[in-house]
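Heads up, one of the protein chains got dropped from this complex, but the rest are sitting where they should.
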Amino acid sequence: MERIAIVGVGQTKYEARKRGEIFYDMVYEVTDKAMKDAGFTLGDIDNVITVSNDFWDGRTISCMAVQEVAGAHDKNVSTVEGDGSFGAFYGAMRVLGGFGTTLVVAHSKGSEGDSKVITNAMFDPIYHRPLGLDAISSSALQANVYMERSGVTEEEFAHVSVKNHANAKNNPYAQLPMELTVDDVMRSKRIADPLRLLDCSPVSDGAAAIIIANEERAGKALKPPIWIKGVAHCSDAYFLGDRDLGDPRSLRDASQRAYAMAGVSDPLHEIDIVELYDAFSYMEPLWLEGMGFCDAGQGGKMVERGITTVDGELPVNPSGGVLSAHPVLVAGLARIIEVTLQLRSEASARQIDGAKTGLAHGINGPCGQSHCVWILGKE
Amino acid sequence: MTNWFEDVAELTHKGQIKVPYTWSVGEVGSRFLVALRDQKRILGNRCGQCRTVFVPPRNRCGKCFGEIHEWIELGDEGIVTAHTIVRYNHPIQPTPTPFAYAIVKLDGADVGFIHIIKEDLGRLKNGVRVKARFSESRRGHILDIDSFTII
Partner (left out) sequence: MARRVAIVGTGQTYHRSQRLDVNGRELISEAVIRCLEDCEVSIKDVDAIVIGNMDHFESINYVDAWSVEGSGGHMKPIMKVTTGGTTGTSVAIAAYYHVASGLFDRVLAIGWEKNSESDTSAAIITCSDPIWDRFSYAGAIPSLATEASAYMEQYGVTQEDAARVAVRERAHAGNNPYAHLRKPITIEDVMNSPMLAYPIKLLDVCPRTDGACAVVFAAEGVAEKIALTPAWIKSTSVRHSTTWFGDVDYNTGLVSLTRASKEAFEKTGIRESVEEIDVCELYLPYSYAGLKWIEAIGFCGPGEGPRFVSEGNTDMGGKLPVNPSGGVMSTNCIGATGLIRVAEAAIQIMGKAEKRQVPDVKTAFVTGFGGCWWSDAMVLGKKKPL
């Protein structure tokens, strides 16, 4: 792969409800921030990818709401409907395919819709939607399988929540910085067994943007480029009953291909920081297994032993993760932004010293059916 | 610029995307649902290449991408391989909480079948045997199976 890099990033503060800003305003804010971060003006943006979803936005052709403020006037532009990590991947392809720069921007206002109705609509309308499945109840099934399979415990899940909400205290963009104990999590309201309230991510509003550039254009940016070393995506089967929910094999496939591109052979020792899509606490250990940071069934132990804390061997979600802010679609892009900030040494109080290589991750579909894995590097 | 927005109640407009839908079940799915409706039987089908027995049945194996022609009658009993007891209420749900979602490996099937369990939740764990309870009035719908009961 030719050398391409992330040269600008911008994000809003993630909040339970943006009172004053509509999609248009949020997208303008982060587009402007990303351009300023790169030291670029509108003329430096060769093409644009927007990311939105008609269900979450309550609007057919949801991308229509944001084209101009994404800087796409009179430019080539397209729209990915899915997590921002997938949108960013298309943006990267367009740089590899000839554009000098791509701006990728995602927006979401979870506060404006009903997340249960919206996620119920990702289930098959004939066989599964009438049962009332949604993101929470289907994920609870996955957590149950995972526990059964590997012996990972609810307490280990609770450790993830404690760690990530504590990390969020050092992230001014996070929505839910919290000082919690494992006990607090274990005593929080039962939602769908084994998931409790504090195992679940919140509903959030926010937007994020990045600028991807080829090597020549990256050299003109204000900040040091953060290189895209590898990126890959993969989807498992759709019907939950067809899948082994305790084995994230599509994540394994995507990770292995991303590692191969990046020349990573020993991820635990070669990757310094991970930002992954922890919509629920159990996802962090399960995804770590899929990414090959530990053997199958060992993710819970990895968390419990403190390996994934900011001071640990492999800091995971120093931003506070998706548990601390879950703007749907934006969340994967926010992971890429956090890794970029870390590799630039711009993560202030949450900075992981000496981070050179990072992994960012996003998911699509029920129970992490589809994954997108990014390997970013300082050099 | 004065921050006049601080002092006013923000305006919001309520709306709903109100579109009626009529989803086609397809020939294969119709055979499955008609069997539920008319015979209280659960049908699956088997991929000729990888031999996987699917339920609900499909016209095409996602993995091998070949057409499926062989029909199999499955048992109306099976084993729970995953479950969750749902504690929150929402209008999308077909029954009041608490109830459970379970992935059931029906006798004769190779993939899991998702449905609900309404009663006896204290006894629910993975590995228990369950049996389909059919609805009195059936209309060719997944809820022609009212729920599964723990044996």
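Residue numbering begins at 1 within each chain, and the chains themselves are lettered A and B in the order written.
As a convention for this text, a residue touches a chain if its C-beta (ideal position, glycine included) is under 8 Å from a C-beta of that chain, and two chains touch if they have at least 3 such contacts.
Predicted model only: the values in this text are computed from it and were never measured.
Peer 1: Thinking of the complex as a whole, which visible chains are touched by the chain that is not shown?
Peer 2: Checking the complete complex, the chain left out touches A, B.
Peer 1: Out of B:10, B:27 or B:136, which is the one that touches the chain we can't see?
Peer 2: Considering all chains, including the one not shown, the answer is B:27.
Peer 1: Have a look at A:26, A:45 or A:122 and name the one touching the chain we're not showing.
Peer 2: The one listed residue touching the chain not shown is A:122.
Peer 1: Give the residue, chosen from A:21, A:154 or A:253, that touches the chain omitted from the document.
Peer 2: In the complete complex, the chain left out is touched by residue A:253.
Peer 1: If the hidden chain were put back, which of A:15, A:236 or A:304 would touch it?
Peer 2: Final answer for the missing-chain contact: A:236.
Peer 1: Please identify, in ascending order, the residues of chain A that touch the omitted chain?
Peer 2: Where chain A meets the chain not shown: residues 1-2, 24, 53-55, 58-61, 63-68, 72-82, 86, 89-90, 92-94, 96-98, 118-119, 121-122, 124-126, 232-239, 249-250, 253-254, 364-366, 369-370.
Peer 1: On chain B, where is the contact patch with the chain that was removed from view?
Peer 2: Chain B touches the missing chain through residues 13, 15, 17-29, 58-63, 65.
As a convention for this text, only the chains that are shown with their structure count from here on.
Peer 1: What part of chain B is in contact with chain A in the complex they form?
Peer 2: Those in contact with chain A are residues 5, 10, 15, 17, 21, 23, 25, 29, 33, 54-56, 62-63, 81-88, 90, 92-94, 101, 103, 111-116, 126, 141-143.
Peer 1: Which residues of chain A touch chain B once you look at their complex with the stated criterion?
Peer 2: It comes out as residues 19-20, 58, 60, 116-117, 120, 125-128, 130-134, 136-138, 140-145, 148, 189-195, 237-242, 245.
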